[in-house]
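Here is subunit A:
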Amino acid sequence: MISSIVLITGLLLILIGLWGALTHRNILRIIISFSLMGTGTHIVIVAIGYVKNGTAPIIDSALGLAEAPQRAVDPIPSALVVTAIVIGLAVTAIMLAYAIRLYDTKKTLSIEALMESRW
Partner candidate 1 sequence: MVGSLLHPLNIFIVGLGGAFLIPLLNRLGSRWVASAFIFALAAMTLMSGISLLEVLNGSPPIDILTGGSKPPYSINLRAGLDEAVFAFGVNLVGLIGAYYFLREKYGTILIYLLLIMGIQGMVMTRDLFNLFVFLEIVSIATYGLLSLRDTPEALSATFKYLMATVLASNFFLIGTILLYATTGLLNIDDLIANQQAIAGPIGFAALIFLLASLLVELKPFPANGWGLDVYETARGDVAALISGGVSTGVFFALLKLLPLFEGQLEIIAAAGVITFVVSNLIGLQQTTAQRLLGYSSIGQIGLLTIAACLLRLANVDSATFLLIAGGLFINHLFAKVGLFWLADYVGKARLQDWSVLKSRPAAFLAFAVLLAAISGFPPFPGFWAKWQLVMVLAQDERYVWIVLILVGSLLEAAYLFRWFGQTLHGPVESQTARAGSGALVPIFALGLLLIISGLITSNLAGLNSFWPLIPLAAGALTLLIAPCPAWVQCLTVLGMALLGGGWLISDVTGLNGLFAVLLLAGGVTIAIASLYRNDTRPGFYPLLAVLLLSLPALPRASTTLEFFFIWELITLSSYFLVVRSRDAQRQALPFLLFSLVAAFFLLAGFAILHADSASYSLSALRTAGPNSAVVFVLLCVGLLIKAGAVGVHVWLPGAYAASDDDVSALLSAVISKVAIFGLLVGTYVAIRSEVSLQLAHVLGWIGMLTTLAAAMMAVCQDDMKRMLAYSSMSQLGYIVAAIALMSHLGWVTALYLVANHLMVKGILFLVAAALIARTGKRLLSDYGGLAGQMPLTFAAASIAILAMSGLPPFVGFGGKWLLLSAMMEKGWYGPALMTLLATFVGFLYMARFIQAIFLGPRRPDYADLEEAPAALLTAQALLIVGILVMSFFPKVLIEPVSRAIDPQFASTLVWQGMSLEMIYGTWNPIPIMLLAVAVSALLFGLFWYLQHAGLFKDMARRLARNLSPLQRFYAFCRTAFGVLTPPWASMFWSRVAVTADDLALCARSIYTGNGQIYSLFILYYVMALYIAAGGLRYLWP
Partner candidate 2 sequence: MMGPNQPNPASLGGGFIVLAALLAVVWIFLNSTIAIELVLTGVLISAGLAYAFTRKTGVWQDVAVSPARLYHFILYTGRFLVELTRANVNMLRYVYAPRIKIAPGIVKINTRLKTPVGRLALANSIALTPGSLVVDIDGDSLFIHCLDLQTIDTDQATRLIAGPFEEQLEKTFG
């Protein structure tokens, strides 16, 4: 149940991101949309890793060594999502850098201005 709600949230975010990336004209908004899509994906990853009644897979006073396999959520997606987030951030940074360069050269942030090459 919980994981389904999170999963649907993530998938919806991906859809919203897709919609924004395809409809907005402003490059910055497009970048935000892509970033949103990435966030949605990360949420999906976390949702996939959820185990019913699970807790963080950290052995401490609250979660004993013996009971950990029964009570912990899946650590793999959590590990993956760290990497995925960093990569998403990296891509966003690069996109923003290009947006700045584009604004410098074209003095506009409209995606309509990026139609030089064709055919």
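By definition in this document, a contact is a pair of C-beta atoms (placed from the backbone, for glycine too) under 8 Å apart; a residue touches a chain by one contact, two chains touch by 3 or more; residues count from 1.
The candidates were selected such that all candidates are chains of the complex that A comes from, given by their letters.
The structure displayed is predicted, hence computed values, not measured ones.
Note on subunit A: across the options 1 or 2, its touching candidate in this complex is 1.
Contact residues of subunit A toward candidate 1 in the complex are 14, 18, 21-23, 27, 30, 34, 37-38, 41, 44-45, 48, 76-77, 80, 83-84, 87, 90-91, 94-95, 98-99, 101-102, 105-106, 111-119.
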